[in-house]
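What you see is the complex with one protein chain gone and the rest in place.
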Amino acid sequence: MKRQIPLLIVIILGFIFVIHVFVPHKASADFYDWYQTWIKAISPFMVLLGIMSLFMVHSTKIKRKVPNWQYSVVTLASLIGTGAVGFIWGTQAGTPFMWLFKNVQMPMGATMFSLLAFYIASAAYKAFRARSTEATVLLIAAIIVMLGQVPIGIKISKLIPEASHWILNVPNLAAKRGIAMGVGLGMTATSLKILLGIERTYMGGGK
Amino acid sequence: MKLTFARTGFFLFLLAFSFLLLPQTTHAAINESEYIVENLDVNDIPNDDGSGLMLSWKPLPQERRIIEYRIYRGITPDSLFFIGKIDVNVKTGVMGDVMYYYDTDYNYFLDTQAKGKLKREKGQKKDGSLYRRYPRDVSIVGPQLEHYSILGVIPEKDYYYHNEKIEVVTETDTTVYAGLKLHEFSGMYKKLIANHVYYYSVVAVSESRHYYPHAEPGIGIPRENAPEKSDRFYAVFVEDVSRLQFEWKLAVFADDHLDHNVYMLHKKDLAKFNKYVDEQVQKELNDIAVKEDSTLAVYTPKSENPAQLISARYCGYPYTPSQTASADIVDGKIVNEDRDIDVKIDVDNVSDYLFVFSFTDVARYETFSDVVSAKSTITGQLPIVPPFLIIDRENDKGDYNRVMWGKPVVYLTNSTYLNEKKTHLQVNYDFKTNKNFKVRNIFFKVFDEEGKEVVYVNEYYQDFKIKIKLPENGNEMNTLFFEMRFKCNNDVGEDYVLTQILQYDEQTQSLVPGDLYLGDENVNDWEYYIYKRNYTDQEFRLSKKVAGTQREVFDNIRYKNVHFKLVRHFDDEKNLFLVGPSFLVRRGDDKKEIISSNLYPKEFEKTILQYEDELAKHIASKDTLETEDDLKNADDAIEYYSKQLELMRDHPIQKVAASLDNPKERIKFLDKSRHYAKNSFEYKIVKSNGKGIFTETNIYIREGVEPVSDENIYITSYTGNGIDHFFPRSNWFNVDMLPAVIAALLFGSLVFILIKKAKKGQDLYIRPIAGIQEIDNAIGRATEMGKPILFVPGTSSIGDVATLAGLAILGKVAKKAAEYDTKILVPVRDYLVLPIAQEIVKEAHYEAGRPDTYDKSSVFFITTAQFAFVAGVNGIMVREKTATNFYMGMFWAEALLLTETGSSTGAIQISGTDAVTQIPFFITTCDYTLIGEELYAASAYMAREPLQLGTLKAVDYLKVIILFLIITGTILSTTHLTFLINAFPEK
Partner (left out) sequence: MADKKMNFFEKMQALDRRYIYLVVALAIIIPLLVPFNSKTYVTEPTENIYKKIDSFSGRNDRAVLLCFDHDASTMAELFPMEVAILRHCFERDVQVFTICFMPTAKPLMDYALQTAKEGYEVQSGVDYVNFGFRPWAIRIPTMLKMGDDISEAVEYDDEGRKLTNLPIMKEIMNYNEMNLVVDFAASAAVLSWITYARARFGANVAAGVTAVMAADNYIYLQTGQLIGMLGGLKGAAEYEKLVDVFACHMEPDENGIMQPAPRDFSKEIIKNTWIKMSDIKNRMHKTARIGMNAQTVAHLMIIVFIILGNIGYFISKRKKNKVN
């Protein structure tokens, strides 16, 4: 029973939503609106779940004094601190919460994001080796596209930007579409498996 | 001091929160009086109905670092409520010397999101005069109602079924109201009342959200003004049919407009008329002046309007009214009985007359436009409106009607040379059509300046561009003439040709499209106005105004209706707001009389009795009356009451409603009746040049059709429904989705067949996937090294199918890990994924027979912030030195950041994602990558169960079918056969 009831909910609601896609009728649209309000009502509880997990993991670490437990202190302190600041002074522009967001969260996020540039460089360095014919083609294409994007490309040859444009537009787009099609089908298959109850790992275990 | 970890942690902690002291201390020693807003001024807004005030003040200089200005309003200077704010960018400050805030129209007053209790504004002392927004508390808001005009917006269902009948007894009489709780209103909106005194103040808020003292409250009194002048008015005389046509521009503020009028005056009367207009302006100014200073003398205009009214129409607020009118001259007269218009006009000398347009408002102010004379024309010069058609729009939930007219139109939009020699030209085009004409081919014939045909293009697949090869004759082509024809599913006719030129433009140095001609008609000269009216409207309103190239309009009709009710009274004991219980159901078939009903049947009956009494009284009074005027008044009253009684007792809807004893059923019936009345529309079209040269069609009538002979009682009283009134239908199936349904069914049956096959033990071949085969080895490696495994199930939510696929793989990996007794770490970015992942890992340990090794805290939530999550996971990789990393699911920009770090710690990495843009990053940095669909196949591949394998194989077969369709489609459309492409919907 513990398994069957959730499974039943999934199957019934799943089929209802499949039908919703094909049925534009008012009844179907109203049902969807109704469902949306439920989702909105349920989601805040999930936040609680996440915060509890965070607390449990880090408080255990601190309690047990596992290596690097100090980081857990910082994590929990930041969590409580940010939350408290938000509750006390609100989250409008100009509050300490927004100050934190603008001066801590945003620059740190931007820093992590900008690391991408370095990582891309080193990944490119490692990956582009003329190991085989295919790899050589990839290598040459990469160099053309890289040159085509910067002013020096046109200086070398007028053909480079055009070739770069062609590579992006034709072979690249073709491959992308091919993958996208496979992904679409894979998604459909997985969804169908879930709907039919074949795939039920998401409920824990499988059997 | 030695810096241990504990101390570092402590310092980090201090550092992180030391900033909190900063913003709080910065304003410690300032002179607050410098932060009070200056020059606060409250002024009446011109041309309105006496409901608008404009606040202005001098913004504080940028150095003061103000983040917002908050505005307060009240009816006494000592209790002002927050009503709105203007945000300011601290860095840039306010540009300009004055800031404005408008308190106009119906705007926010109260809704369920308001706070429960009244609170003083931040920084206010115990006796401070500023409060926050109005609370939900009826005892506080209730007394405010009389100082404003409050409009309650109530969803139909709440109004009908959630009301409470409240009787308010006063000395003179008893009034019945429908009482509603605040949450039954979707909102309440306020409007200021003319000649009422209001107080306003403004507070500046600093960057650190410190509220400075408020400015001395300013007084504002909104005044009723005359309407704004229409700044464009055109008059046209169509000679051969003796018709006057008028077109005007609407005013921006039209809330209180009552009528749109057109007057005619003789040229010789112009001076008199101008005097009259001046006097009217004087009168308005004097009215306001007298109100401000009652000692002033009241001004009375002396002259009479020499102009004669020839057209008048109710303008139908709150909708956008129509902006064209016409008056036919019959036997030298313009007659309109409804408005008592009977004006003589000399048809042969229309040029002797002048015309003027005016708006009148509910306060009877009238504003005239400039005087114009009529431009003469003949019917031949007027545009021709192509036949038009109204049908229900298919595949929707019943909220659109489809209005379509004419044949398709194609026009050039742009052109680009494709080579240096300028012999290859790409021309972009666009086309508009409607449901009647599905475009198959567009034929472009291009001529040069000498009229020689340059090229002929048959555009059998419309991709909005054609490529043209120009002859290489040395000199550039300066002008190209395009002739465009159509081939559609319905015949458009041989002579249906559109022409347009491409002309060289010095400025852009390219060929630029000119105007589009359909025969002799310049398509760009005209616009279409779609007018519509339902069973509750008195006049037509403007639904849409579209360009001359359009051929179809979807007219939106809201399928959920609301009731607008004035809220004047309240009941603070029961916590209710009181609104009137009577409501409009529809109008009579001639759209003049109102058929209304009441929430409470008894009240409705009471009204009938009252009217009967009145009627009897008036009939009786006739014997005693003497003067002719009194008699006429009595006759009018008798006529009015008998008509009303007829509508209340004898109209089919009222009869049915009266016959229903169950009040719920009665309301349900009235609700449906009102819904049909509100949503059934009749249409007409005007094609105009915007300057009075227009043709107006009759109301569209669907010929050869019976009215909707629905058994449904609700619409039997709507005689025209289906013929001239159109009610949008809710559709049960979206036909555009048919290919998807077929594909889904096909896929379903393939799955079914193949599962059966697999169950029978047939071996279904699946191509080996290296990444999946290596999973075992990778787990083994971690075991050998004694290091944990890291598994990231994507960074998306549970609603993403990729996450589900990732979790399915997690189940398998966790089981293997449990068997080998290797620790598995699962960091999660989504709250909902967390319990699911925990359950999966727990179950896997049970299945492996090692429930003792399951540690709940090995599956944990980090954060929802994208890059903070990356930082967290990277930290784990570096500190725990994980031996094997799995990334399975959806990833965005964080993909490379994760895998590159993993690769630097020397871990074996296996990834799988369907994010096309991230796949290259995974391939370069991971040892094995599951590309796109392989991610979805992985769990089936690992499980090797017939059910899973069957589905997997079905995907392969479906893919074959799709590939076949793609290839056939390509071949067919290359040979100009487009039926296969057209069989699929565009989106």
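Lettered A and B in written order, each chain numbered from 1.
Here is the rule we go by: contacts are C-beta pairs under 8 Å (C-beta built on N, C-alpha and C of every residue); 3 or more make two chains touch, one makes a residue touch a chain.
All figures in this text were calculated on a predicted structure; none of them were measured in a lab.
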item: Chain not shown, its touching partners among those shown; value: A, B
item: Option from B:252, B:297 or B:705 whose C-beta touches the chain left out; value: B:252
item: Selected residue (touches chain absent from view) among B:147, B:196, B:291 or B:544; value: B:544
item: Touch list for subunit A against the chain that is not drawn; value: 106, 109-110, 113, 117-118, 121-122, 124-126, 128-131, 139, 142-143, 146-147, 149-155, 161, 168-169, 172-173
item: Interface residues of subunit B (partner: the chain not displayed); value: 86, 89, 91-92, 94-96, 99-102, 252, 413-414, 416, 428-430, 463-465, 506-510, 544-547, 549, 904, 917
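Just so we're on the same page, only the chains that are shown with their structure count from here on.
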item: Subunit A and subunit B, separation of their C-alpha mean positions in angstrom; value: 30
item: Complex contact set, residues of subunit A against subunit B; value: 18, 21-29, 46-47, 49-51, 53-54, 56-57, 60, 67-71, 73-74, 77-78, 81, 85, 89-90, 92-96, 99-100, 103-105, 108-109, 111-113, 115-116, 119-120, 122-124, 126-127, 176, 179-183, 185-194, 196, 198-199, 201-207
item: Complex interface listing, subunit B residues touching subunit A; value: 5-6, 8-10, 12-13, 16-17, 19-20, 23-24, 67-68, 87, 90, 205-209, 395-398, 559, 730-734, 737, 740-741, 744, 747-748, 751, 798, 801-802, 804-805, 807-808, 810-811, 831-832, 834-836, 839-840, 842-844, 846-847, 856-857, 860-862, 864-868, 870-871, 875, 879, 893, 896-897, 900, 914, 916, 919, 921, 923-925, 931-937, 939, 943, 947-948, 951-952, 954-955, 958-959, 962
